[in-house]
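All protein chains but one are shown at their positions in the complex.
Presenting chain A:
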């Protein structure tokens, strides 16, 4: 067995059977499992997916939102068991893979043109 196929085999065990489906520019609700003491709670982080990076079990995505006029970004692993689901609320027309230009924009300029499915 080649080195690459061994790596794939190991990573396969860490992948979700059905990884969440979303695109760059989508406005999503990320449902996170949070352990508080012994109780498990779901926390939702909603915002725009501005980047996807990495591959295999190391794949991550970045979600950006504006909280009280301040931009907040969180990076999540796509295959983490702590992410229960990713709900797509809205899709946008975008022309690039990384929407880092949104970081420089404030107010109305942050909006993206909606893409109808």
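The criterion applied here is as follows: a residue touches a chain if its C-beta (ideal position, glycine included) is under 8 Å from a C-beta of that chain, and two chains touch if they have at least 3 such contacts; residues count from 1.
Everything below uses one rule, namely that contacts and distances are computed from a predicted model.
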Undisplayed chain, where the name is taken from the UniProt record, one of "Citronellyl-CoA dehydrogenase", "Large ribosomal subunit protein uL3", "Phenylalanine--tRNA ligase beta subunit" or "Anaerobic dimethyl sulfoxide reductase chain C": "Large ribosomal subunit protein uL3"
Residues belonging to chain A that touch the chain removed from view: 1, 3, 6-7, 9-11, 13-14, 33, 56-58, 77, 79-82
